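Heads up, one of the protein chains got dropped from this complex, but the rest are sitting where they should.
Every chain is named by a letter (A and B) in the order it is written, and numbering of its residues begins at 1.
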Amino acid sequence: MKIPARCCAVLATIGILTLAGCGSRASGNTINIGISGPASGAFAAQRSINDGAEAYFRMLNARNGGINGRRIEVSRADDQYDPSKSPAAVRQLVLRDQAQMMCSAVGSPENLAVKPYLGVQKVPNIAPATGATALFTPTSSTQFGVVPPYERETANLVRFAVQKLHAQRIAVAYEDDDVGGPAVDGVKYEVNRLGKKLVAALPISRTSTDLTAEASKLQAAKPDFTIVWAVAVPLSLLVKNAHQIGFDPVIGGPFFAADSSTVALTNGLISGRSYWENWIVATTDPPAALARTATRRYFPSDAFDSNVLQGWSLATVCAQVVKKATANGRPPTKDNIRAAADSLRVDNPYVHGLSWSHGSHLGNSEERVYKLVGSTFKPWTKPTVLPPVPLTKP
Amino acid sequence: MSATAAARRRLFTSRTAVLLAALALAPLAAELGGGPYIGYAFALGTAFALSVLGNNLIVGYLGEANLAGGAFLAVGAYASAIALAHGLPLWLAGLIGIAAGAVIGALLSIPAARVHGHQLALATLGLAWAAPDVIRYAEAWTGGSDGMYVPTSGGIPAGLGGLADTYVVTGIFVVCALLVLVALRGRAGRLLLTHAEAGPAARGFGVRAWAVAMLAWGACGALGGLSGVLYGHIVGYLSPDEFTFQVSLFIFVGSMVGGARSVPGAWIGGLLAGAVPQLLSDIPGGGSILTFGVVLAAVVALARIGLYPSLELLGARLRPARKEAADE
Partner (left out) sequence: MLAAQVLITGIVMGAIYAITGAGLVVIYRTTGVINFAHGDVAAVGLFCAYGALRLGAPYAVAAVVAIAASAALSALLGTVIGSRLFRRRPVLDLIVLTISAGLILQGLEGVVVGQSVRTFPAVAEGGLTRIGGVSIRVSDVVVVAVCVVVFLALYLFFDRTRTGTSMRALNENAEATRLLGVPVTRLRTLAWVLAGALAGVAGLFVAPIYSLQPTSMEVLVVYGFAVVVAGGFESVVGALVCGVLVGVLQNAVSVFASSKLVLIAVAAFMLVVLAIRPTGLLGRRPVVRV
């Protein structure tokens, strides 16, 4: 009679675990696409990337009944932007929801954490929302990138500043992490190549409370053009602190900060004097109208910004892969999807000049620079081919 | 002395061992019933249970709060992964992970013999905050923010295992749990228990407080290190973002909730700290955190001595009633 209490404890726990795992989805004439990214936690605002991707697939379902007559089943998993949670999130998508491919998975370490697993499961990771080169160098049979390598993006900004703004003295402030490292390498490479001067390279922290000291160091370096390769919060903080000491530099920013948060956080401060490297179309561009309508419809609480549009653009690439893989009635197996992606060129209204071949799954090779005018990012250059900066060794 | 005796009796029932053996069936049930992704969460929770088991030594026997569980986890995980990366065999890398944890634990016991209560708890929390930044700073070894893969060794792929992985982890937990039980039964256990139940008197009899502290913290560090070794093998990828101070809080919470002197309680606590957050990730928005918080508060409110001991107590209360009913 002493056993029951213990058995109850054990059985209850097992029961809870089991119940939580029920509800697997059977796949019939559908394509199961797994989407992972943060939906809670400190970086939950990034979920709008995944929302944008899902909006695109739902729009395809509503308009065309899916792709090649197959409905798209989207499964999402929350990894809280935490690489220890992404293995579980992705296992859930692959094993429980039987995802045949991943699309628009958010985050560099999060994607790196599941790279070996996806490799063994042979599940293609199409168009993750990260420019981490370690995913694609050396070329992996399951990783297919869209976001350009950060080295080449910052180099492009430098080239833009030198050629169009006649900048001589370049400075860079960067988040001291896996994103900032390659960004600085790109700046250094291009500044040297063009024979200009790198006057300051300052690490800034995502968790800094005050960047006045960094701002005054920048001010002392007297740059003509300052690249701030950071997410919205530290970028805005640096801009605000610099303004407070009477220093209003011309700013170059990354695509991942070219969104509504930055506009709100900087409160008009950098309007008219900031340029943004972006592979995504501007929210005001005509093609964005469709994305805006779909997002309003499926995710009415999301602000329509470049995050949403990023997810949407990534999803267009995923959809094109699926379309090619399932042409002529072929089933959307993991193998077919990988084979289709292994040689592909994408030129649609959202993504230009993306090409994957057997030896290279790196991201976009063309980008444009945008200028922040008022509260909108206006296209400022034509799409140009990014400088061929050698990639930072992972 | 009777309190000590009672405490010991409660600890070392052979039924506990039987129960642990029964737990060995749980992975199979989890895997078959819930699928491999439940198995992953289960394995992770069981790995966390080792950290919780170590924490129990501190909470249950020293009466202190250890909020550096995540730091021990990180030390074990990185130490063994770095050893593997240098080509050492798996067993040696595992031992290095355990030893690294033990060393950090033993070092921590030096200030811990002087500082107590809240001061100590929050000083350990300081280690937990610093851990991710230490990892970032030691870039040459740890890969910094880029993270590092746990290298494969001896044909055992890291981060890919299914049922077998889960079984290995559960097996190691059961072995460690038995070792802890046996150790507590011996001289070390007597030392700890007398210290816990009658600290000043024990000191009067010549029990050295620093020795007790070093023993408990060292063991806690070793178990935390082992927990980290297993964690690394389950997840397969280490990066500073995984070892935030919340991990330490969850490990602490796990030992409080499971029952700070109960070995099966440690397992329940580990699942709560390691597996439940993974499983709740299906709930959108802040719902997962909300649910976790509510569950935690409810357990604290309802189970005053920890979940597992409370269930035991409940069972004991129900039994006589049932007997009477049978008599009638």
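Here, a contact is a pair of C-beta atoms (placed from the backbone, for glycine too) under 8 Å apart; a residue touches a chain by one contact, two chains touch by 3 or more.
Here the structure is a predicted model, which is why all the values come from computation and not from measurement.
Visitor: So one chain is hidden, and I want to know which residue out of A:S261, A:S274, A:T295 or A:Q320 touches that hidden chain in the complete assembly.
Guide: A:S261
Visitor: Can you say which of B:V103, B:A188, B:A209 or B:L249 touches the chain missing from this structure?
Guide: From the options B:V103, B:A188, B:A209 or B:L249, the contact with the absent chain belongs to B:L249.
Visitor: Given the contact definition stated above, which residue among B:A29, B:I82, B:L127 or B:L238 touches the chain not shown here?
Guide: Touches the omitted chain: B:L127.
Visitor: Spell out the interface residues on chain B facing the chain that's missing from view.
Guide: On the chain B side, contact with the omitted chain comes from 59, 65, 111, 114-116, 118-119, 121-123, 125-127, 129-130, 132-134, 136-137, 200, 245, 249, 252-253, 256-257, 285-294, 296-297, 300-301, 304.
Visitor: For chain A, which residues reach the chain that was dropped from this view?
Guide: 40-42, 44-45, 47, 176, 203-205, 207-210, 212-214, 216-217, 232-233, 236-237, 244-246, 261, 264-265, 267, 301, 303
The definition used in the following text is that only the chains that are shown with their structure count from here on.
Visitor: Please work out the Cα centroid separation of chain A and chain B, and write it as a whole number of Å.
Guide: Taking the mean C-alpha position of each chain, the two centres sit 36 Å apart.
Visitor: Where on chain B is chain A touching in the complex?
Guide: Against chain A, chain B makes touches at 15, 19, 22-23, 26, 29-30, 33-38, 40-42, 44, 136, 144-147, 149, 157-160, 234-237, 239, 241-242, 244, 264, 268, 271, 275, 277-279, 281-282, 284-289, 307-308, 311-312, 314-316, 318-319, 322-323.
Visitor: Under the touch definition given earlier, write down the residues of chain A that touch chain B in their complex.
Guide: Residues in contact with chain B: 1-2, 4-10, 13-14, 17-18, 20-22, 24, 39-41, 44, 77-85, 87-89, 91-92, 95-96, 108-109, 112-114, 116-117, 120, 134, 176-178, 181, 394.
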